[in-house]
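Note that this complex is displayed minus one protein chain, with the remaining chains in position.
In order of appearance the chains are A, B and C, and numbering begins at 1 in each one.
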Amino acid sequence: MPQKPLGIALIGTGFMGKCHAMAWRNVATVFGGAHPRLEILADATDAQAAAFAAQFGFARATARWEDAATDPDVDIVSITAPNGMHRPMAEAALKAGKHVWLEKPMALTLDDARAMATLAATHSGQMTILGYNYLRSPAFQAARRMVSSGEIGKPMAFRGVYDEDYSADPLLPWSWRMTHEGGGLGALGDLGCHLVSLMTALMGPVSEITAQTQIVVANRPSPDGPKPVENEDSALALIRFASGAHGSFATSRVARGRKCRLQWEIHGTEGSIVFDQENMNELWVHRSGEAGFTRHLTGPEQPDFTAFCPAPGHNFGFNEQKVIEARDLLSAIAGGPACGPDFAQGLEIEKVIHAMAASHGAAIRIER
Amino acid sequence: MPQKPLGIALIGTGFMGKCHAMAWRNVATVFGGAHPRLEILADATDAQAAAFAAQFGFARATARWEDAATDPDVDIVSITAPNGMHRPMAEAALKAGKHVWLEKPMALTLDDARAMATLAATHSGQMTILGYNYLRSPAFQAARRMVSSGEIGKPMAFRGVYDEDYSADPLLPWSWRMTHEGGGLGALGDLGCHLVSLMTALMGPVSEITAQTQIVVANRPSPDGPKPVENEDSALALIRFASGAHGSFATSRVARGRKCRLQWEIHGTEGSIVFDQENMNELWVHRSGEAGFTRHLTGPEQPDFTAFCPAPGHNFGFNEQKVIEARDLLSAIAGGPACGPDFAQGLEIEKVIHAMAASHGAAIRIER
Amino acid sequence: MPQKPLGIALIGTGFMGKCHAMAWRNVATVFGGAHPRLEILADATDAQAAAFAAQFGFARATARWEDAATDPDVDIVSITAPNGMHRPMAEAALKAGKHVWLEKPMALTLDDARAMATLAATHSGQMTILGYNYLRSPAFQAARRMVSSGEIGKPMAFRGVYDEDYSADPLLPWSWRMTHEGGGLGALGDLGCHLVSLMTALMGPVSEITAQTQIVVANRPSPDGPKPVENEDSALALIRFASGAHGSFATSRVARGRKCRLQWEIHGTEGSIVFDQENMNELWVHRSGEAGFTRHLTGPEQPDFTAFCPAPGHNFGFNEQKVIEARDLLSAIAGGPACGPDFAQGLEIEKVIHAMAASHGAAIRIER
Partner (left out) sequence: MPQKPLGIALIGTGFMGKCHAMAWRNVATVFGGAHPRLEILADATDAQAAAFAAQFGFARATARWEDAATDPDVDIVSITAPNGMHRPMAEAALKAGKHVWLEKPMALTLDDARAMATLAATHSGQMTILGYNYLRSPAFQAARRMVSSGEIGKPMAFRGVYDEDYSADPLLPWSWRMTHEGGGLGALGDLGCHLVSLMTALMGPVSEITAQTQIVVANRPSPDGPKPVENEDSALALIRFASGAHGSFATSRVARGRKCRLQWEIHGTEGSIVFDQENMNELWVHRSGEAGFTRHLTGPEQPDFTAFCPAPGHNFGFNEQKVIEARDLLSAIAGGPACGPDFAQGLEIEKVIHAMAASHGAAIRIER
């Protein structure tokens, strides 16, 4: 962990903006090291920026994100603005010599993502990290260690879903987020990319996919009358991994009753692991010779949990994932292990979801 | 229900043979009507047949299945012999004018299944029914009513798996059941066909599939040294239904820790239903406007349960599904509603699993 | 198992009457041995008796239970009539030299139960068994073996509930079952006695209890206007066991949403076991050193299950418990291990529930 305080800029103050702010405020309290300096916050207007800077404890405020991204007292730029702004913001920050913590998805288009990865490659001394929160949960980390240590043998099959129902209501009004130009991908860009991040962390790279997409609510109300939804409500895919394993993949934003059903299971030759983010403090593990699945509650056996709480079964929370993400970035900057997914790894995730969106039931090879 | 007692022949005395026997003994006790006459039981040897006839309460025994299938006092033939015998036995029984209750899968090959369906079509006064037990469970029937009545709106997506782990142990010896010639399909023929039966009952016919299969344990020990496994340990598929809905499908016989994980969910435009056969007395239902999923325990609201037990939450069992299956066959013979899947419907199931086995990630249109 | 067929009389044709009939019809099919002869069935009227004899497959019918209880061709009398008839019926059968299978609770009053146990003691060559179904489930038997073999160390604490909601509706009409004279105890007599049967099978005899009872719906509608409910809707107790362990105990017939919540857990010095009859095929076990609780699904490791089904996770059903109960009685008659609870053991159960009903929060010592 860094001993020198690093300066932070935060762009955006919504769901994820607040989440980054909480993480920056508590990362050193939880994990030690120097407290980051909360230098500058950017939001849409001066008034909003000032109000949120006060609330989140940032020293300065601006309505010009460019100022935040390039501020001389800033070392790290947290980007939580709408997806369409990710590329220009990240590029400005990289060019100004900053480390970048960017929320997912990386960009609206695969071309944008590719350009960003290319630029990041030319700034190799600067860290980039994408906000794939769920990679950080103690239960997921424990699962990943189990898989990589061979505790369930060779992983042969993956089954994963990420379902929510935030778009299930057909009366939800049309928005620009539902267009290709404004919103990019649909469920794949919002939810599916998370599942890809977990799947590849557990199973290794994807070599081939076949997918189907579906738009369940074809038109949505707008002040100008019904307008068409362009990006997918739901997608299904079959996966071949480079390792020889295979998998199924599903994501939906219209799955009635699902709130954060990021659920996956792995079948290994010697055991199985099952996880559901709606109960993110439970990992279900079966190993050859055991009677059935055992519930592993989050606890001190999961190292990153201990810094938050020494008591097992005392639930770790969604927001706390972001504190670990911030710690990983600070550690990497201080010379610790590389953190990820960086922009290069993020591009691989983008390739997979864009291939899924483009597939129509025919196999598509994922170029690497 | 029939008022005239019908004569029963039972061929086979293993897992399913005993299950048929229990069903025949209790069907009238549970549902009323005339008790079937347990006429004749066929098994591999005279001694075995005699012993099981005594245990199951059949009047006569034989080591010649042909005698059982064609016995003049027999009205219905229960066929629970190995899959490779299904075609000759069913054909003999049909030709002798019998109704046929045949365990799944229908046959080893698609050609066999087609021939059987063709023959059955020429014996339209005789009932055929395939032993797709899980269609009969009270919870499944309740789900089917919910879907068909529109309680969850229009069904748009199906997700289903049927996983067990009976072949997970790599030291499990090689057997002829693992060859194409002796065993036909692998996980698809044993497990996947059940999932197809439920899926099509809920979602209607399949129009197109794309699938992948996998052999996890390539060779298995035999007295003559390792021998190759020819049929699939696991299969994954994407489905397009004629209705426009889509779905994902997975089955495995090597899924460590899974015992009878026949689990599916449907996302409708107004709600969702989730089921897992390992907890076959629970149906989880969410309808638009409700806070989350509600647990529906099997109880008197599910009509076929009441005949077994008037008290809710008093678990219905696996074997009792077969009593309902027997009742459905008897009712149909007595002029009640047609029961199924009959051989024509069973052929449609076979087409789907054989198409999955033949697919290699490319879309295959299911001809009907 | 007996090789000579035994003659059966069945008194009563309701929930439990049908359950006994199904058990008698299938016990030899499942477990081998001679099929019982279904000799005579008694019900309230000749017509009813005849109809049910036909449905259940009994040879003869009578409206006089005395004739069934004393029939010369009868060896075993299954008594499933209302609780108030238990004593005269059981006494008549015992005096006629019959074995008796009696549904619980043993009798309406403790005095009756005592008289019945005294009589049974003078007929020691005849078996008596009370219908405590839940003792027979494969999962319960597995739990009992775990406890007695020391797998969870020394059992120190028991927590048990049996909750249903069949009387929760305040508009449910008044009935004679809700009076002391007509119905005896309330929730304790109907549900609580089951919990005592399990608790003492697992933990050994009770030495002391303190209890509270509660009537939630004080008056219920009747054609003559509201009438008072006399017996308890709910009871709570603390237990001291002769072993030194302690326990808590709760039962309710007005627990909204509970259908067959017969749930208990044991804390041993080296592990814990948890069970809920609403998911009667799951046993949850934790042993020192394990990460958490492991789900043990009913399967071939539980011997009495295998006779019904060789496949793990294929649910055992409520009614099948009764088949095992019938088998246990037949085995005992044939000289196998004693079956229970017999009337002497049943009296101990009655003592506990009657002490609970009489307690008002003060400690009451259970005399043995």
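Methods note: contacts are C-beta pairs under 8 Å (C-beta built on N, C-alpha and C of every residue); 3 or more make two chains touch, one makes a residue touch a chain.
The shown structure was predicted, so the numbers you read here are calculated from the model rather than taken from an experiment.
Contacts of the undisplayed chain with the visible chains, over the whole complex, involve A, B, C. Checked against the full complex, the one of C:T118, C:S148 or C:S288 touching the unshown chain is C:S288.
In the complete complex, the residue from B:F52, B:F275 or B:F293 that touches the missing chain is B:F293. Among C:T109, C:Q212 or C:T306, the one in contact with the hidden chain is C:Q212. Considering the whole complex, the residue from A:D112, A:D304 or A:E320 that touches the absent chain is A:E320. Residue C:A157 is the one among C:A157, C:A242 or C:A334 that touches the chain missing from this view. As for the chain not pictured, it touches chain C at residues 152, 156-157, 159, 161, 163, 168-170, 208, 210-212, 214, 216, 234, 236-238, 240, 246-248, 250, 252, 254-259, 267-272, 286-288, 290, 292-293, 361-363. Looking at chain A, the residues touching the absent chain are 15, 18-19, 21-22, 25-26, 28-30, 32, 35, 55-57, 164, 166, 258-261, 277-282, 297, 299, 308-320. Panel shows chain B; residues 285, 290-297, 301 of it touch the chain omitted from the view.
The criterion applied here is as follows: only the chains that are shown with their structure count from here on.
Greatest Cα centroid separation from chain B: this falls to A. Between chain B and chain C, the centres computed from C-alpha atoms are 34 Å apart.
Rounded to whole angstrom, the centroid-to-centroid distance between chain A and chain B, based on C-alpha atoms, equals 42 Å. We define each chain's centre as the mean of its Cα atoms; on that basis chain A and chain C are separated by 54 Å. The residues of chain C that reach two or more other chains are 297, listed in rising order.
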